[in-house]
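For this view, one protein chain was removed and the others were kept in their places.
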Amino acid sequence: MQTFDWPVRVYYEDTDAGGVVYHANYLNFMERARTEWLRALGFEQDQLRTEHNLLFAVHSMQLTYRRPARFNDALLIQSRINKASGASMQFEQNIYRGEELLCQASVRIASLDAESFRPKSIPTFILTEMHGDC
Amino acid sequence: MQTFDWPVRVYYEDTDAGGVVYHANYLNFMERARTEWLRALGFEQDQLRTEHNLLFAVHSMQLTYRRPARFNDALLIQSRINKASGASMQFEQNIYRGEELLCQASVRIASLDAESFRPKSIPTFILTEMHGDC
Amino acid sequence: MQTFDWPVRVYYEDTDAGGVVYHANYLNFMERARTEWLRALGFEQDQLRTEHNLLFAVHSMQLTYRRPARFNDALLIQSRINKASGASMQFEQNIYRGEELLCQASVRIASLDAESFRPKSIPTFILTEMHGDC
Partner (left out) sequence: MQTFDWPVRVYYEDTDAGGVVYHANYLNFMERARTEWLRALGFEQDQLRTEHNLLFAVHSMQLTYRRPARFNDALLIQSRINKASGASMQFEQNIYRGEELLCQASVRIASLDAESFRPKSIPTFILTEMHGDC
């Protein structure tokens, strides 16, 4: 299974008075990486929403913070999809600074109807691209 | 003209690695104060949007940062509306920590059609309450 | 064991273009609640840092998003500490809108030396208050 790498630079907006990246902001980095992974597969989420009434939302996640990232760090977000079927996708996402693993996450994404927020199967044309990526 | 006071506590999310409140986050504090001022006048912005197709958006602002706020500070946001007519409102907003003035802002708010984002006159029933407050 | 309740209002800053609270921002709400729980026990984190060289940081968390919160919602963050010993605390935090459970989290907090970021035992004077609360 392939991994998708997305670089992220740490700016002041990402840090807190502890001198490190504020814990909730790693979730932004992982969201950006998933967005760019979808884009690399050929899917724009604004089009999925307007043309297919489809919205991807975080259903649940497990996070472990191993070491803190700091202002100005150049990070790499490694993302891998483990499973995509029905109305659900499972991602493993690791955040690295060089060789150091800073943060690990398992993220379950729900595929939703953009208006009702009810589960909606991932369309076949998306699953095909995802499995081609796996 | 009356001022409307709204207290804000500084949490880690608001600070940056400089050890102080990140400059953009003062705009959040001022937005919260304007929202609560509208609520105190009897207006809920979600209802204004769904029932009157009305959205308030920042048109322009001038900000001066005098002294930094820090983690755990208890701040007070003082807001005063200087002018409200047509599709525009002008606020003066000052952020205090006790007697110390930390940040001063003049904020011009546009009244917009929530779908087209075009200017839309502030409804009379709102202006009446605002002027009662002035 | 007692729970600590902290109210949070949803402002525009907390929402995203999906019309709901952005998933990472629930972590802010839970951080605020933990900060206010510590304050209610008599501890200010800025003093713990300067006087005791002590910093609390999120070590790991599990989150489940059940239903979305929306702009203007009045939420309640219910927090309960399950365990506090050594250099670690375990929180259960639930986010409610009235009777509806929106988000559930288990959060493990590490007690760290504020400079080295290495584990540092929670001081006895804090554990005593925490267990009094349990």
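Chains: A, B and C, in written order; residue numbering restarts at 1 for each.
We adopt the following convention: a contact is a pair of C-beta atoms (placed from the backbone, for glycine too) under 8 Å apart; a residue touches a chain by one contact, two chains touch by 3 or more.
Predicted model only: the values in this text are computed from it and were never measured.
Here the missing chain is touched by one residue of C:W6, C:F29, C:F71 or C:F91, and it is C:F71.
Within the whole complex, the absent chain has one touching residue among C:E13, C:E44, C:D113 or C:E129, and that is C:E13. Of the candidate positions B:L41, B:L55 or B:A87, contact with the unshown chain belongs to B:L55. The set of subunit B residues touching the chain not shown comprises 18, 20, 23-25, 27-28, 31, 55, 57-65, 67-68, 114, 117. Listed for subunit A, the residues touching the missing chain in the whole complex are 9, 11-13, 28, 31-32, 35, 44-46, 70-72. Listed for subunit C, the residues touching the missing chain in the whole complex are 12-13, 15-20, 22, 24, 70-71.
Throughout what follows, only the chains that are shown with their structure count from here on.
With centres taken as mean C-alpha coordinates, the chain found closest to the middle of all protein C-alpha atoms is C. Most remote chain with respect to subunit A, judged by CA-atom centres, is B. For the pair subunit A and subunit B, the distance between C-alpha centroids works out to 33 Å.
The geometric centre of subunit B is 27 Å away from that of subunit C, both derived from CA atoms.
Put simply, the C-alpha centre of subunit A and that of subunit C have 24 angstrom between them. Under the contact definition stated at the top, the residues of subunit C that touch 2 or more other chains are 28, 31.
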